[in-house]
Structures are given as structure tokens and as C-alpha cells.
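Every protein chain of the complex appears in place save one, which is left out.
After this line comes subunit A, so read on.
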Amino acid sequence: MLKNYFKIAIAVLKRRKFFTFISLFGISFTLATLLVLTSFLDKVINDEYPDAKRSRSIYVTGIEERGKGTRSSSALSLGYVNKYILHMKTPAAIAFHSMQIGTNAYHNGKKISVNYKFVNSVFWDIMEFDFLQGKPFSAQQVNSLDKVAVISQDLSDAYFGIGEPAVGKYLEVGNDKYRISGVVKNVPATAYMLNGDMYIPYTLSQDNPNEQTYFGSWNAVLLARSKSDMPLIQKEYEDIIARLPHSDKRFTKTLSNADEYLDAYMRAGNQDGKSKTWIYTALGIFVFLIVLLPVVNLVNINITRIMERSSEIAVRKAFGATANTLVYQFIVENIILTLLGGLFGLLLAQFFLWILNGAALLTNVHLTLNLTVLFTGLLICLIFGFLSGVYPAWRMSRFPIIKALKA
């Protein structure tokens, strides 16, 4: 029976080439867009370089204080990290790092843009950077304020030459010279909390570890012993926030969250959680609309084709097809159409990604159609086929036989 449906589906596609083109173009273009989007999301969610222990990591990215008519919000101060976070008991390890700071380096008269981060030595234990040369700096080097640095492959290539050894050499940034301790594989821009061109000991920062303000430019990563320990860490942090004295008399409420990766990624500085909801909602609406348009288009085209196929419907009914059998047939046909559109969509998505990767819009981000994306694409095709087939199929199946025979 499926073979019969397949033959019919292909014949129907061939019959009205313009309609077929519109349908397939709508499906393939939408799918390609969704596939590019899912490829990006896949990169954000599933690319665990360098935080491979992401599944048992907790991220504290900011703090917010509110009072009557006033609100202050930013990343954490080094003093806050030092006084409240480093004393937490439940995490197995605590890393902290500053946000990116931009500066320039000059080499052979060439200006090189450098984004650097201050980090503690535990940062290298929690993160699993891929060292192409050398090794991370040690706790001892951090404590003794050694001017050492771990740099990205891109910076190494730009400053020392492509493929040239960099470890032990010096890199001059601003007015300081740093001895290169290691070179790591580039971190994609999508890992915005962790990426940088250069990582140096936090003790070289101008920030005072005993400062009283809560507001600064630091983030913390708390590693749990196991996934089951994560709620304990979150609870301990909630308790810290509940007891935290306000940094100024103006403030009456303090908000700060210990988040899992995706929540921290989505929070984007807003501690009351609304931005996360907005992002999820906006993404949901975007995907819904982008799927809805071709579905409506397909429903429309399918309904237009009802009259064309009225004789076939009537004959099938006359010879024993039930309404449900016809619904099944038309859904199968539609799924065949959408799978075909999906195949074109995959090719189109591959083409879009090739353009995007070539344009290097996002640093060190190479988007690919991996298995997750392919599986998502297949699922989207099936949902497409089902959604755009159900209503026309239902209408077709209830078409009175006599009316259909006379049409």
C-alpha cells in the first residue's frame, strides 16, 4: 500500500510543477533556516570546549541589588568572590575569571587586537583546554605574581608566526611583557563566558581582593563532585544571598543566581530570570512562526489540490477506503513531500553554513550539520508533513463521494 501511495505522491508532485516548486522551496528554505539555527544552538549547548565538565558545573555570573527606585547590576567584584564564594563548602573546586578586557599588542609594526582574561589556577583544573604547546600556569606562579600567560592559537599565530613555537617567548601587551606558558586551541565566540585570546594570573589584576563592593567584572565556576551535588551548591549559594548584607543603605533586595550552564548563558546579566523567559519565549515564537508559514502554505496548496483529486478520492471510497485510510494516505504523501523538501533543505543548509563559516561572522565558530542537527531536521520534516497534511486530509476524507464523482 505504501508503494502505491509513494507512486501517487511522486505523480502528484510531477503534475503541477509550479505548485511543487513553491511547496518544496517553502519547505526547504524554512528547514534550511531552522537547521542553521539548530546548528548554532547545538554549538552553544553541545560544544563543551573548554568546559567539558559543564554537566556538573555551576556558574555565578552576576549580582543585582535593588532599592526603592534604584537598581544596580553587574558581574561580581573580586572582593565578593574572595569573601563569599571562595569560602563555600559544597563545591569540589572553585574557579573564577574576569570578563574579557580588550587591548592591543604590536608586533613588527602590526597591531593585533587582544582580549584577555584574569583567571585563578583552579580555572585550568576545571576547564579542559586543549594545550597545543606548553602547559597552564601554576598556583605558585599565580601567588608569586609571575607575568605568565596562556594564549590562544590565533594570537600565537598572529604574534609569533603561524606554527612557530611560542612557549618561553615573551608577548608584550600594553606596557607589560608576559612569558608564554602555553598555547591552547581557540575557544569559539559562542562560549562567550570563557573565550579569550590570553589568560593571565588574577593576581596581576588591579582589582582589590578585599574590596567591599559586590559589583565588578568577575564570574565564578563552581564544580560539583557529582551531578547530585549541584542542588546542594545552589542551596548553599541561596543561603549566602539570603544572609548577604546590603552593600548600601539604598538597597533592600539582593539577587544573584548559581546557574547551570544554559541558564547562566541565557541569563545575560538579568538576575530575576525574566530575560531567560523572554529569550526562550522569543525563540519559541520565532520557531513557531517560521514553521507556521510553510505549513499554512502547504495546507493551502493541498486544499487547492482537493478538487483535482476528487475523482480519485471518490473512487477510493467507492472501492472500500475508509475516511481514516484516506487521512493516512494523504499524510503519508505529505510526509514524502516534506522529506523530499527536507533533503533539499539539508543541501541548502549546508550551503548557508558554508557561506556563514566562510564569512567568519563569529570568531572561531565553525557551524556544522552534525547528527543532532540532522536528527532535528528529520524530526522537523516529519512534524511539517504531519501538520500540513492533517487538515487537508481530514477535509478530503469527508468529501461526499457523489459530489466528488461529479466534480
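Going forward, a residue touches a chain if its C-beta (ideal position, glycine included) is under 8 Å from a C-beta of that chain, and two chains touch if they have at least 3 such contacts; residues count from 1.
To be clear about the criterion, contacts and distances are computed from a predicted model.
Of the names listed as "3-isopropylmalate dehydratase large subunit", "Putative ABC transport system ATP-binding protein", "3-oxoacyl-ACP synthase" or "histidine kinase", the one that matches the UniProt record for the absent chain is "Putative ABC transport system ATP-binding protein".
Of the options A:N4, A:T70 or A:T277, the residue whose C-beta touches the omitted chain is A:N4. Although one chain is not drawn, the whole complex shows that of A:V12, A:V142 or A:A258 it is A:V12 that touches it. Only one of A:H97, A:R267 or A:K317 touches the chain withheld from this view, namely A:K317.
Subunit A residues in contact with the hidden partner, per the touch definition given at the top, are 1, 3-4, 7-8, 11-12, 15, 311-312, 314-325, 401-402, 405.
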